[in-house]
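The complex is shown incomplete by one protein chain, all other protein chains being positioned as in the whole.
Right after this comes subunit A.
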Amino acid sequence: MTSQALILIIGMSIVTFLPRFLPILFLSKKEISPSLSRWMSYIPVSVFAALVASDVFFVDGAFAMQPLQNVKLLPSIFVIIVALKTKSLLWSMITGIISITLLSAIL
């Protein structure tokens, strides 16, 4: 392993561990206000939606909304339908992988 890879891994581990550990450490000792915790209940859905948007609607950094240019659009619709029906991570991933494989082969 190169020293660069090691530095990268250690750096990543620090910026991953601290945001996970510090809030649990400090906030587990005292109560959070109800309004703060109600606001925070909207955080996960917002995070995932933002990640989905940046992953699905952009190709090589450019906004792409044409199904022929952006091969990720149609599979994402299939994945949403399967996710709504099954609530299963595994089935969603299988649907996504199969549909994008087939679509990339056709286009």
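Note that contacts are C-beta pairs under 8 Å (C-beta built on N, C-alpha and C of every residue); 3 or more make two chains touch, one makes a residue touch a chain; residues count from 1.
Keep this in mind: contacts and distances are computed from a predicted model.
UniProt lists the omitted chain of the complex under the protein name "4-azaleucine resistance probable transporter AzlC" (options: "GGDEF domain-containing protein", "4-azaleucine resistance probable transporter AzlC", "Sulfurtransferase complex subunit TusB" or "Cell envelope biogenesis protein OmpA").
Residues 1, 4-13, 15-17, 19-29, 31-32, 35, 37-58, 61, 63, 72, 75-76, 79-80, 83-84, 87-90, 92-97, 100-101, 104 of subunit A touch the missing chain (whole complex, contact as defined above).
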